[in-house]
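Only a single protein chain was left out; the remaining protein chains are all shown in position.
So that you can tell them apart, the chains are marked A and B in the order they are listed, and the count of residues begins at 1 in each.
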Amino acid sequence: MTSRALNQSPPARWLQLLTAALLAAACGAPESVGKKPDTDGERTVVVSHSVDMQGVNELTTQSTAITNALLYHAFFLQLVEEQADYQDGPPTFEPQLAESYEFSEDRLRLTFHLRPDVVWSDGVPVTAEDVRWTWQGHIHPDVPWGLIEAKKHITDVEVVDPHTAVFHFSKAYAAQLQDAVIGVILPKHAWGVIPFEEWRENTTWFRDHMVVNGPFALESWEPQQRYVLRRNKKYFDSKLPKVDRIVFEVIPEENSRLALLRSGKAHLVEIIAPQDAARIEADPDLKLLPYIPRVFFFLTWNVSRPLFADKEVRQALTMAIDRQEIVDSIHYGYANVSYSPFPSNHWAYNKNLQPWPYDPGRAKEMLARAGWTDSDGDGILDRDGQPFSFELVTNAESQVRLDALVMIQDHLKRVGVDVRTRSMEFNALLDPLNAHDFDAAIQALALDTSLNTSFFLHTSAIDDGFNWGAYSNPEMDRLIDQTAAEVDPLAAKPIYDQLQALLHEEAPLTFLYETQRLCAASKNLHDVDPNSISTFFNLRRWRLEDTE
Amino acid sequence: MLRFILRRLGAATLLLFLVLTATFFLIHIAPGEPVRLFDNPRISNEQKLELRELYGLDKPLGQQYLRWLGSVLRGDWGASITFERPAFDVLMERMPNTVLLVLAAVLVEHALGLALGLAAAARAGTTLDRWIRYLSLLLFSIPGFWLALLAIELLAVRWSWFPINQMTSEGAQALPPLQRLLDLLHHLALPALILGIARCGAVVRFARNGLLEVLNQDYIRTAHAKGLHPARVLWVHALPNALIPLVQRFGMALPIMLSGTVVIEVIFSWPGLGNAVFQAIRQRDYPVILASTALTGTMVVLGSLLADLLHAWIDPRVRHEA
Partner (left out) sequence: MKRNRLLRAGGPILATFLTIGLAAPWLAPYDPTEQLDSVAGRHLPPLSVMAAVEFDHGVWKLADRVERTGDGLLVERLGMETRYPENEVRNLDDGGVRDRRVFVLGTDKFSRDILSRLIHGARVSLMIGIFSVALATLIGITVGALAALGGPILDTVLMRVVDGLLTIPWIFLLIALTALFSTDTWMLILLLGMTAWPYISRLTRAELLTLRERDFVHAARGLGASRTRVFFRHMLPNALTPLTVAATLRIGTLILFEASLSFLGFGVQPPQASWGNMILDGQSALLDAWWVATFPAIALILTVISINLVGDGLRDLLDPRTR
């Protein structure tokens, strides 16, 4: 705990004295109140977090960011772990459960050599049997796992010996390694007691029979209040983790969440609002840890509507939105105007393009060329007697998107485009989006490391996927298919460049900006390295400096 | 008396059934689906169909309704889609927390309201009376959520008198019972005070006007005329009669309080029913929404029944009517 925690105001101390007095009277045992029992000398990190975790079994639990973070970086091991070092080239993979791996000549077999010294927290060794059984769970139709798609080209996982497992593929493609290692390895000896068919009916059973092989175990869990991790003494790397306990306090309310950090009662908040960044920077005890996530914010035009069918119109609308002002205003500068779904620090990012400038004059000219002029003088453009008017929707949960909505409405008004705004709950919004029954929408999507852009750009994603704007372009489809088939990622770089250039030119989406995530931490918490995979990516290396 | 209770319960059950049926169709017709059907972009249509089948969402609505009704009659409210547990268990976990908060708030509301109201009535017409009435009017008009925000900012964040949120401190479970209780009370204090204070304005008026009215009645004058001690007249003769309307109000306090707690629970991160339902509605967790409708409905019906019984017990006129 930082020293500030002790620095309480008089009434708080008074309350504590009162409690202490009452206690002394009651138990006759003078005890220092407020100190946690039996945790002396332990290093406890407190995280002030927005949501509860969902469950401990990856295959049946709802995958939320924090649940995934804990399952992948605290409780369980992957075969190898993808790193976030994609700045200069494709990401590398760090050994975890597997010491090494190699592909066969034809890339149809992928062999993993497991560490011999890894045991589950109950002492049972982790073997290739666990790997095979976990894969059987992944693809079992009655489980059914949300990421089952990743395993569709894997035909078998073969146990060669207790420490060697071979993945068999039906074809060679770019994301083979990613697909093989996604999903943490689960304990067959402990959880195999229940057949896969019955997992769905017993989702809570697993938390009561928790066995881990990762750096941390679950010490306690009070739903909607807190969950506490404790170091797993049987973790294969005896030097890790470097803290004894990590307490996640569940605090949905944003101001309260930050208040806990600022009052010294917590060490880390995963994401803070940009407007609070200055306050963190000014605080001598706190530090700001920004990073660029793999999330892109965009405005999708429904190109199946005649209003947005013309790419000149889409370009003009893009140039009529002052994205830099949105960045400066809503994000306090912690964002960059973008033109690509890839993060600007990503190796596949096309550095040779320029975002469409903010140029309302040129936008007006281009709209006029497309036949849109203010012929009746009411301040709104019209063509054939129809005003240029449309509805822009976004989801109500995101204050940032609501704010962007309000500003974009104002910007487009300046060039004579009438925007009606509407916010719906995300869940309700998905209906019109999937049915392509909307004019334009502000949304955000996340890319995974396979760099797959098909799910929101490919023609096939109109009916099954997130191609909400119903954009269809054979050239785009061809490029996407090429990137997915290319086994060597670096060889695909020119295709990625072409794809981004085409996307920029066609503007079926107006990319708004990429934001920086702002993680805030106390200065005595060291080696926190939040990255686009997770804020909690290197949880096992977090270190708490001794105070006093 | 028994017939009266049975009739009331019968009517309440029927009403509850209608409300639940309406809720069932409303939430299923409304746009949106349970969140986990959409929680990742790589989920395919095929997979969505499988998940829908898993939760029985692929059947025609009428069939889904009958199936739901059947399992409810067997006491099974279905599994929560987001909490991964039986919906009813989720709510039962939360209910004590909300009940605790509501009871504490009702206590604050009435203790404070009665004290102020009676003080005003006893000094009717004086400056004190006037100021108490102004105060009650002010309290009556302040939005509770605003008071809560202010209180958190000042009392919890700036001066650290109270914990910022939640119900317990970390590690509280390992504390000895008394210390645990104190820890809980420390967390409970602020939300209960806010909720109670924001609502006590009405009680002040009720108590003041009720007592004044009773004090003007003939039997009180008679009591005074008999030469009884004024304090005895006040406490034994006047007060019980003045409180009758308050008892009735008490029964209605529950639904109103349940409404009030949603906002307070959200602001204070209180792990109660309101918070759970708030989340369930957002995530389209049908079983939780339906079970909570049933649960709050039942609580409210029982609450108002209890109030009526209490009323009948205090006021003999009602007893004979029934």
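Couple of notes before you dig in:
Throughout what follows, a residue touches a chain if its C-beta (ideal position, glycine included) is under 8 Å from a C-beta of that chain, and two chains touch if they have at least 3 such contacts.
All values reported here derive from a predicted model rather than from experimental measurement.
Within the set A:124, A:402, A:444 or A:462, the residue that contacts the chain not displayed is A:402. Of the options A:140, A:189 or A:414, the residue whose C-beta touches the omitted chain is A:414. Shown as candidates are A:423, A:467 or A:510; the residue that touches the absent chain is A:423.
Touching the chain that is not shown, out of B:5, B:19 or B:66: B:19 (per the contact rule at the top).
Which of B:57, B:277 or B:294 touches the hidden chain is settled by the complete complex: it is B:277. Although one chain is hidden here, its contacts on subunit B can still be listed: residues 11-12, 15, 18-19, 26-27, 30-32, 137-138, 140-146, 149, 153, 209, 212-213, 252, 255-256, 258-259, 262-263, 266, 274, 277-278, 281-282, 289, 292-293, 296-297, 300-301, 304.
Take subunit A: the residues that touch the chain left off the picture are 254-255, 273, 275, 279, 322, 325, 328-330, 360-361, 364, 396-397, 399, 402-403, 405-407, 409-410, 413-415, 421-425, 428.
Just so we're on the same page, only the chains that are shown with their structure count from here on.
Residues of subunit B touching subunit A in their complex: 30-33, 35-36, 38-45, 47, 50-51, 54, 79, 82-85, 93-94, 152-153, 156-157, 159-161, 164-168, 170-171, 173-176, 178-179, 182, 186, 266-269, 271, 275-276, 282-284.
Those residues of subunit A that touch subunit B in the shared complex are 8-9, 11-12, 15, 19, 22-23, 26-27, 33, 36-39, 46, 54-55, 60-64, 141, 144, 146-150, 200, 203-204, 220, 222-226, 228, 247, 249-253, 255-256, 259-260, 262-263, 265, 397, 424-425, 427-428, 430-432, 445-446, 448, 455-456, 463-466.
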